[in-house]
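One chain of protein is taken out of this complex; the other chains stay put.
Labels run A, B and C following the written order; every chain starts at residue 1.
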Amino acid sequence: MKKKSMRAKAKKTTVGMVDADVLAYTAGDDVRLDAALVEADCLGSAAHAIMLSRIPIKPRLFTRAECRSIQDALRHITESSRQGAFRITVEDQDVHLAIERVLTKKLGVLGKRIHTGRSRNDQVATALRLYGKSQLMDTIKEAADLAAALLDFATRHSDVPMVGRTHLQPAMPGSVGLWAAAFAEGLLEDIVLLINAYELNDQSPLGAAASYGVPLPLDREMTADLLGFSRPCHTVLYAIMARGKMESIILSALAQVMLTLSRLAEDLILFTMPEFNYFKLPAEYCTGSSIMPQKQNPDVLELVRAKTARVLADAHGVCGIMKNMASGYNRDLQETKEPFMKGFDTTRSTLRILRGLLEGLAVNEEALLNGFTPEVYATDWALDLVAGGMPFRDAYDHVKQNLHALEQLDPREVIQKKQSLGATGRLELESLYGRMREALAWTHEEQREFAAVYKRLLGISR
Amino acid sequence: MKKKSMRAKAKKTTVGMVDADVLAYTAGDDVRLDAALVEADCLGSAAHAIMLSRIPIKPRLFTRAECRSIQDALRHITESSRQGAFRITVEDQDVHLAIERVLTKKLGVLGKRIHTGRSRNDQVATALRLYGKSQLMDTIKEAADLAAALLDFATRHSDVPMVGRTHLQPAMPGSVGLWAAAFAEGLLEDIVLLINAYELNDQSPLGAAASYGVPLPLDREMTADLLGFSRPCHTVLYAIMARGKMESIILSALAQVMLTLSRLAEDLILFTMPEFNYFKLPAEYCTGSSIMPQKQNPDVLELVRAKTARVLADAHGVCGIMKNMASGYNRDLQETKEPFMKGFDTTRSTLRILRGLLEGLAVNEEALLNGFTPEVYATDWALDLVAGGMPFRDAYDHVKQNLHALEQLDPREVIQKKQSLGATGRLELESLYGRMREALAWTHEEQREFAAVYKRLLGISR
Amino acid sequence: MKKKSMRAKAKKTTVGMVDADVLAYTAGDDVRLDAALVEADCLGSAAHAIMLSRIPIKPRLFTRAECRSIQDALRHITESSRQGAFRITVEDQDVHLAIERVLTKKLGVLGKRIHTGRSRNDQVATALRLYGKSQLMDTIKEAADLAAALLDFATRHSDVPMVGRTHLQPAMPGSVGLWAAAFAEGLLEDIVLLINAYELNDQSPLGAAASYGVPLPLDREMTADLLGFSRPCHTVLYAIMARGKMESIILSALAQVMLTLSRLAEDLILFTMPEFNYFKLPAEYCTGSSIMPQKQNPDVLELVRAKTARVLADAHGVCGIMKNMASGYNRDLQETKEPFMKGFDTTRSTLRILRGLLEGLAVNEEALLNGFTPEVYATDWALDLVAGGMPFRDAYDHVKQNLHALEQLDPREVIQKKQSLGATGRLELESLYGRMREALAWTHEEQREFAAVYKRLLGISR
Partner (left out) sequence: MKKKSMRAKAKKTTVGMVDADVLAYTAGDDVRLDAALVEADCLGSAAHAIMLSRIPIKPRLFTRAECRSIQDALRHITESSRQGAFRITVEDQDVHLAIERVLTKKLGVLGKRIHTGRSRNDQVATALRLYGKSQLMDTIKEAADLAAALLDFATRHSDVPMVGRTHLQPAMPGSVGLWAAAFAEGLLEDIVLLINAYELNDQSPLGAAASYGVPLPLDREMTADLLGFSRPCHTVLYAIMARGKMESIILSALAQVMLTLSRLAEDLILFTMPEFNYFKLPAEYCTGSSIMPQKQNPDVLELVRAKTARVLADAHGVCGIMKNMASGYNRDLQETKEPFMKGFDTTRSTLRILRGLLEGLAVNEEALLNGFTPEVYATDWALDLVAGGMPFRDAYDHVKQNLHALEQLDPREVIQKKQSLGATGRLELESLYGRMREALAWTHEEQREFAAVYKRLLGISR
């Protein structure tokens, strides 16, 4: 009787009868998340169809005209998805079978042919790589924009002294310019990581089928070219096993971006406390309290910290999924999709929100100057003694015994005396601007190429 | 000009003007997630109102009749939420201000009074503790149900031999009964963790306000009693600082449940491979392939493994949020909400789906018997020699030199000879059944008490 | 030729020839870490020998006198280990075979019999549970000591006002007493977690052998009793599968302790900055800089934060090891040993060092009073208006419009007005002291019982 009731609940899918609860458990999230993959899957299907129409199989799987019909139908699906009108049902299980269903309804036998020589395994891997490329381009663009905002901030305030701290204790003279430039440099290094991840991701898994290829003369190089990938993944098995791995590499790079931002957030939370009052957040970026009428809280910055923990955890979780995974496709991989997509959402919205916040951030020069107490000059004094011939360790001991004798100096002058590369008196921001502009140029070039792929395969703009 | 455009985007909330993007960044998820907290927040508000109506402030904050009006309105909100008709808007920010808005619209000045002596900080902490209690009760119930299913499976197959493995290599004679009972025992220990977490969680933060109490004679013991908590958190500051901590403790216990289930899933994936064929999954629990017509894949079990990685990561992520957090409320805590809720969803659906799967799991006794090769009896032979007086290490060496001389035995007899507690010949499952029944009884008792809270405060059943 | 050179490198162990590099890879850490398990393994072996001498096998495996010889030899090993004179070699692989080697050398055939009916799998599981019990007792004791120090600090400074913060911004009046008491309460809850973990751990795996028991009438209840465990693990298979699980549960509890301490450390780092100067660390707890003569840095506290991240990561890493692990013993478990032991070391040394730091912590009442600005009283004013009959939300809006009108009050008076349970005017520390004393009493009781086990089995004190 138990079994019977189960069958009563079973639902028909393209690939077999499945218990309704099981379907919800296995496909539930995909139905929602896959909305973000419609365009990528249409691109992949168009490239696959074109390739099938060109390879030497007699009779041809698709004529040139049939292939165009498929491309038209895929463009239509893309447009309908952009208008929010494309639906994936739980019986579809995912975007791939949903698109096959629509194609088959519209084109009949052509739709039934589209899956020739293809498995959902290589299809989803391809869609995710295209999605990843697109998201990475935009992330890099937004990171470069924030780096630009930080460099502009550093430029505007390059001569404003700010107590340099170590262990959070006042340490040596620093400047607002140095402070902001250091975060810009960190972000520019994160951009290198993002570009490295982009390049590893820029290989086509299409044609790998379930994991082991098919006995058809698929032209994997051709689909790679059509889709704008730099090359195909080499072995068909690795093409599928790299799913999850790519996601974890990309999430790792996103986590580094978030780590940099969490540290910027922490500094801003600290230095906007009234006891410092170095900076003032734009009022529109603060939220109030339901009970305390006076509160203006840095909620955005606190959430940046916490969201960093979550992207980190998701990056780690995806690695956890990959650990010990046997070769060939395994369904575990599906669970890498949500953290992957959320990683992009979180990182990108954080980059954008901090850019706005930074543009409205006010600098309180008076408070910054007040932060300079005589101890901050202790090392400078010791190095003065060194310049007079005293060995450093003796100078250090001398100053330590005579801290009371330290005097207030003009921090504006002091910070100009540090003339090593990248110190307060020689920030050479132009060098960092150069890196930022290179990243932007790279992004524009890739975006242009990706737009060409859309045009070629679906006849629409990205 | 930049600033102006920002202000143009600013939105009015109960607690101040906030930039629209900032509002989306800070409140976005809450608007969706808080739907799960409507009932808990109505309970908390009802208890708070009753307490306010009883404490010795002149004039009373609420008359008895006013208090009843509030309770009625809260019941109404609860009912409308159950019908899916209660809406939280992004301007509300969260469920708490949404309910205050509705109350104020309906009851005017009474609504404006409901937040007296309360902050969203203690309010959300209270709602989450109530939500956690309710979810834990149900989780424990479902875990006990799965333990029961495992014990029933063990009972049905207690005499079916199964090669015991270590390092995945055949090791010594075992049985299906032992195998299933071991997983049941693991789950029963996880239930202890869940109950321990429940007890720590069972303290009321209400009355702590923002983190520092208020200068009103709030009766925190009374609200704790009304809400069915075992006691109030002691200090008002800890009451708020424990948020996030409770979530991480509970997620840790849920992660242990998932770890147990991931190991069960792994065994089932292995032992349903055709090379073993020990078990057969119910067909409705398998899904097919889009390219390979013959496939019946254990997708559910693979997802159990992967979802375990995600609950683990979420548990860790919440700890990451808590690390180094300064005292008093910090907005970082908001990011603990989604992993907390998702942890329950994932664990509970996994418990339920595995119960169904287990009930339909077929055992292939023939394949299990075929798994017994003579080496499996090597240790038994060595211990026979010991019984004959040979020191164990000599017996071990003797058998090792003479592995070729091992003979096939009847595994059904062999497993009966192991008569230590909890070995194949003496499983004493009744003892584990006893623990399972105790857990269920505990659950029923707590559910009964919680139902009484609903009745008392809102006049409806849970 | 390659193979030959390998064989040349192979080393003989009790359990077979193994390549030297492989031996280093597989046994390397154990040889060092197992030094901490010598006593626990001697206890386990003594209990096993006594049980073997009593169970009805003809002829008896050990006479009463033989059993006493074994106990004597084990006491000797324990004593030699306490003097640092017991050596585990890489050929031994681990403490278990090292002890068997010494016993065999000393007692001949008795040594060769000691492993009868036992595997290293249940042997190490037993030793680790005993080690865990012992370490947990001491950890709980040290946590209770720190809770006591926090409560004493709270008592001494219960009337000293301290600005209460939320979002790190000044929020409402608080006190040093409330601040310290909240951390004490957090720690007391962590102690509950430690005790819960202790109780789950307090079950004996001995007699489970490799994972599947043996065909000898081992009395698992007797060894559990002799070793002071509350009961045996029930099934022999779970007894072995619980290894790693126990470690992760205990590490999770230790991680909670560390999280609490990391938050205390963060507050102390912040509030000892000169801009606050609320507290002053004892000079002996600070370290200087190699370049800046004036620096006194809170290194200890920074390390507490970082070590928290590491215990958390180790806790998570052990869970990662357990995920998807097939049933029966797997060697992966060995890698849980180091994080387990290090978790105790780190947590315990942190508890002790913070206790010393806290005892020397100076409170700067003047700086604390200076922190009170009029905005801190905004909520109190709103609640005054409420007391006069204004609805809270109107009072909130009124104060928000008139923040300039807020006046300075005497914070010493204000904090006395908060008379709810656990607020600044009614801390009722005695209740928290009570919990602390209960924890200590529990510890003493368990330590007494454990001392009796030493006496009974090895004839020496713990």
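In this section, a contact is a pair of C-beta atoms (placed from the backbone, for glycine too) under 8 Å apart; a residue touches a chain by one contact, two chains touch by 3 or more.
Being a predicted model, the structure only gives us computed values, none of them experimental.
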| item | value |
| --- | --- |
| Omitted chain's touching partners, listed by label | A, B, C |
| Selected residue (touches chain absent from view) among C:Glu335, C:Asp394 or C:Glu428 | C:Glu335 |
| Omitted-chain contact residue, chosen from A:Ser69, A:Thr116 or A:Asn364 | A:Thr116 |
| Option touching the unshown chain, where B:Leu61, B:Ala171 or B:Leu432 are the choices | B:Ala171 |
| Among C:Lys106, C:Arg310, C:Arg412 or C:Arg426, residue touching the chain not depicted | C:Arg310 |
| Where the missing chain touches subunit B, by residue | 166-172, 269-270, 273-276, 289, 291-299, 302, 316, 320, 323-324, 371, 373, 375, 378-379, 382, 396-397, 399-400, 403, 406 |
| Touching residues on subunit A - with respect to the absent chain | 57, 59, 61, 100, 104, 109, 111-117, 121, 164-168, 171-174, 178-179, 181-183, 185-186, 189, 192-193, 196, 200, 207-221, 232-239, 241-242, 245, 248-249, 252, 255-256, 259-260, 262-263, 265-267, 270, 305, 308-309, 312, 315-316, 319-320, 322-331, 379-380, 383, 386-387, 389, 391-394, 396, 414, 417-424, 427-428, 431-432 |
| Where the missing chain touches subunit C, by residue | 2-3, 6-7, 9-10, 13-19, 21-22, 24-26, 93, 96-97, 115, 118-121, 123, 209-210, 214, 282-292, 296-297, 299-300, 302-303, 305-307, 309-310, 312-314, 316-318, 320-321, 330-336, 339, 349-350, 352-353, 356, 359-360 |
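We adopt the following convention: only the chains that are shown with their structure count from here on.
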| item | value |
| --- | --- |
| Angle (degrees, nearest 5) of the CA superposition of subunit B onto subunit C | 180 |
| Most extensive contact between chains (C-beta pair count) | B-C |
| Centre distance in Å when subunit B and subunit C are each reduced to the mean of their C-alpha atoms | 24 |
| Averaged-CA centre spacing for the pair subunit C and subunit A, given as whole angstrom | 37 |
| Contacts with two or more other chains, residues of subunit A listed in rising order | 289, 291-292, 296-297, 299, 302, 316, 320 |
